[in-house]
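Yeah, one chain of the complex is gone here, protein chain that is, but the others are all in their spots.
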Amino acid sequence: MAFINSNISPDWLDGLLVGRQDQPEDTIIEIELPDGSDTVLVGDGSLPVMAGPCTLETREQVLETAMAVKHAGAAFFRGGAFKSRTSPYDFSGLRAEGLELLSEVRRVLNMPVVSEIVNAAHLPLFEDVDIIQVGERNMRNAELLTELSHIDKPILLKRSHSATLKELLLSAEYLLAGGNRQVILCERGIRTFEPMTRNTMDISAIPLLKELTHLPVIADPSHATGLPQLIKPMSMAAAVAGADGLMIEVHTCPDEALCDGGQALVPEEFTELMAKLQGITDFR
Amino acid sequence: MAFINSNISPDWLDGLLVGRQDQPEDTIIEIELPDGSDTVLVGDGSLPVMAGPCTLETREQVLETAMAVKHAGAAFFRGGAFKSRTSPYDFSGLRAEGLELLSEVRRVLNMPVVSEIVNAAHLPLFEDVDIIQVGERNMRNAELLTELSHIDKPILLKRSHSATLKELLLSAEYLLAGGNRQVILCERGIRTFEPMTRNTMDISAIPLLKELTHLPVIADPSHATGLPQLIKPMSMAAAVAGADGLMIEVHTCPDEALCDGGQALVPEEFTELMAKLQGITDFR
Amino acid sequence: MAFINSNISPDWLDGLLVGRQDQPEDTIIEIELPDGSDTVLVGDGSLPVMAGPCTLETREQVLETAMAVKHAGAAFFRGGAFKSRTSPYDFSGLRAEGLELLSEVRRVLNMPVVSEIVNAAHLPLFEDVDIIQVGERNMRNAELLTELSHIDKPILLKRSHSATLKELLLSAEYLLAGGNRQVILCERGIRTFEPMTRNTMDISAIPLLKELTHLPVIADPSHATGLPQLIKPMSMAAAVAGADGLMIEVHTCPDEALCDGGQALVPEEFTELMAKLQGITDFR
Partner (left out) sequence: MAFINSNISPDWLDGLLVGRQDQPEDTIIEIELPDGSDTVLVGDGSLPVMAGPCTLETREQVLETAMAVKHAGAAFFRGGAFKSRTSPYDFSGLRAEGLELLSEVRRVLNMPVVSEIVNAAHLPLFEDVDIIQVGERNMRNAELLTELSHIDKPILLKRSHSATLKELLLSAEYLLAGGNRQVILCERGIRTFEPMTRNTMDISAIPLLKELTHLPVIADPSHATGLPQLIKPMSMAAAVAGADGLMIEVHTCPDEALCDGGQALVPEEFTELMAKLQGITDFR
């Protein structure tokens, strides 16, 4: 796990809680199923998939999609209730109502859920959320990270599209330093000069992060590429490169999505992808 | 193969010879073995590997490495005789003498060879080179591309570290427009703000290029990452993402390499990688 | 003011409050002097300078620096009380105590002050702050912007180091849409591949923003370059390119600064710079 033959010497990692120097063995995060019958593990060598729409829209959409992704084998349902948008005039989510829909999915389908927080003041609403996501826009929001460092729930920390790996790890350090060691990192593409993809997915970040830190690292090819036809190859690529999980956008009707529909898979495509992923972890 | 659900409409591809509109079926490039007993195919769904040192240094190094990579299953031996370097004081290669060493490898091991050209005036020396490489520095050298468009040899065109996919395809178009349709594209990393890797390997470029063009697309994880420990995961990632081949740097003694040694695999690591790649193409 | 001969057509600007379509004439922001005797204008064609340390450290440092920059002609004293830092172990500011020091400067020197907010919950502490700064890390913090859109104080909105001009303007739109039209934009460098400067200062953003929006645009060469010897030429460059003001880091003892000292001017250098700026606005 050391940087053999490497010309990078990450001195800045010395003494950090996120580093393998502090904890050589992998962090494995356990998420209990809602009915308490079992747990899902992230970071144990398996490849759990978090799937669902970018943004929760209607009860019908949410339940239909959740059933479809559960049937296809997704471990988690993900869906945004609070959205941070570039324009003040874009749809910013169903908010509290969205989290209630997630609660319902969670209970009815016995499926843990993942949702993004944009303001620490909303924390009381996230009681039924199993993994709280910090979006890439908030990766550098030290105030929010500090608040989340004091809670007892796994945090999914997305790499900002302009963050170096060092900066991502220092943001994670805010969480660990405050006492929350249940942190999952997520590569979701960085901003480059290439215009054909929404971002450039930095697949090499996955094995490099796994070398630098004991925290699990998952990948989000939907936001990274913005192109549905790239989700399968990039999911496969992330998996063989060592990802501890995938986050995939699934929408029953991408063309009508209120946010980022263009990049979502329909349930049939998602089912195909899940089948294709069978056995892929043997190759890493 | 169409851009289903996609919000990019590559109008600039209309009418280009590199586009799938002009030729829907994949270009398959045949390279005859030196003894004429068989051919190696690039673009037929297989995963041929080009391996060898970045720079040819001594007869002993060249033969030892070539035997090792052939034994491990490499289809091509690659090695630089003419090197384009950032500083005028860096070693610029054995030049003609290097190409003679390649000739010897080719004949003795019955192995086709790949080497980079930096000046069209050197073309007469490349008679025994099976695939002529245009390095990333020369991807935009229209004069060189035009000269190479008139010859009857496959060209391996590396994406400049600052080129968009559109620009890469327009550079390839120079070759096809001049009459040379045997072109292999190569992703080898783009320049971004991340300092831990030499470049950021754009794995998504592979499936995207395969959608846009009929030309084969290979990947070079050695130059893309600059870190030997990333070569295996990134090779696997490129393979499942659809790469038609890999170019891997192998050096018998990386610490003594005159150029880019830090990023090379030793033969034992390369042998391991080749074993790991067995069966990977079933996953795409 | 139109995009004559231009190949960019900013359709996304249509209907936005930040656009010149909505308000052709420049927004001029008036800040009253603490004693009410006069006002300072931003956006009227003059070049007010905001100067002071990146981070407020001690009462002595603050008063000494404030007197020096006032004497040299600075219109505003700036200093950070709440700092958002990359690492949780870096000094995060004197917080409330820092704002009290600013209050003292403001009252004693009759000088309006500028300071950064990182959390809307701190707003009550900012009563004596004349211009509230949103740092580049929070440019995309929609929650914070929404809170600040409801207050009656000028906001200095810094461009994120990875934000396009469109994204900067949409962040400003959050403020205007919520009712706060006193917004000053600030260019402070973008993240590129060049390692010699901390960021790359995008001087062209200044005239381009001035064309797109009626809001004043200032420039911060200290954070943009990270090199004290570049502050003078880049201040001059920003001024002739149309900047409505400058934000300059000044520290009485840069080597002992707790944050970013390396890029600060000492008071003597600042005085020289202020002299050099005399008459520069005639050249735009």
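Just so it is clear, A, B and C label the chains in written order, and each chain counts residues from 1 on its own.
In this section, contacts are C-beta pairs under 8 Å (C-beta built on N, C-alpha and C of every residue); 3 or more make two chains touch, one makes a residue touch a chain.
Note that this is a predicted model, so its numbers are computed, not measured.
Student: For the chain omitted from this view, which of the shown chains does it touch?
Tutor: A, B, C
Student: Which residue from C:203, C:218, C:258 or C:274 sits in contact with the chain not drawn here?
Tutor: C:203
Student: Just to verify: which one of C:28, C:123 or C:240 makes contact with the chain not shown?
Tutor: Once the missing chain is taken into account, the touching residue is C:240.
Student: Which one touches the absent chain: B:57, B:130, B:173 or B:220?
Tutor: Looking across B:57, B:130, B:173 or B:220, the contact with the absent chain belongs to B:173.
Student: Write the list of subunit C residues that the hidden chain touches.
Tutor: 3-8, 10, 162, 164-166, 190, 192-197, 200-208, 211, 224-230, 233-234, 236-242, 254-255, 262, 276, 279-280, 283-284
Student: Considering the entire assembly, which residues of subunit B contact the chain that has been omitted?
Tutor: The missing chain touches subunit B at positions 84-89, 92, 118-119, 137-138, 140-143, 145-146, 160-162, 167, 170-171, 173-174, 177-178, 191.
Student: Just checking the interface: what residues of subunit A touch the absent partner chain?
Tutor: Touching the missing chain: residues 191-193, 195.
Quick note on the criterion: only the chains that are shown with their structure count from here on.
Student: I'd like the most central chain, judged by C-alpha centroids against the all-protein C-alpha centroid.
Tutor: Smallest centre-to-centre distance to the global C-alpha mean: chain A.
Student: Could you state the distance in Å from the CA-based centre of subunit A to that of subunit B?
Tutor: Roughly 34 Å, centre to centre.
Student: Find the geometric centre of each of subunit A and subunit C from their Cα atoms only, then give the gap between the two centres in Å, rounded to an integer.
Tutor: Taking the average C-alpha coordinate of subunit A and of subunit C, the gap between them is 34 Å.
Student: With chain centres defined as C-alpha means, what is the inter-centre distance between subunit B and subunit C in Å?
Tutor: Roughly 48 Å separates the two chain centres.
Student: Can you list every residue of subunit B that touches 2 or more other chains, as numbers and ranges?
Tutor: In subunit B, the residues touching two or more other chains are 192-193, 195.
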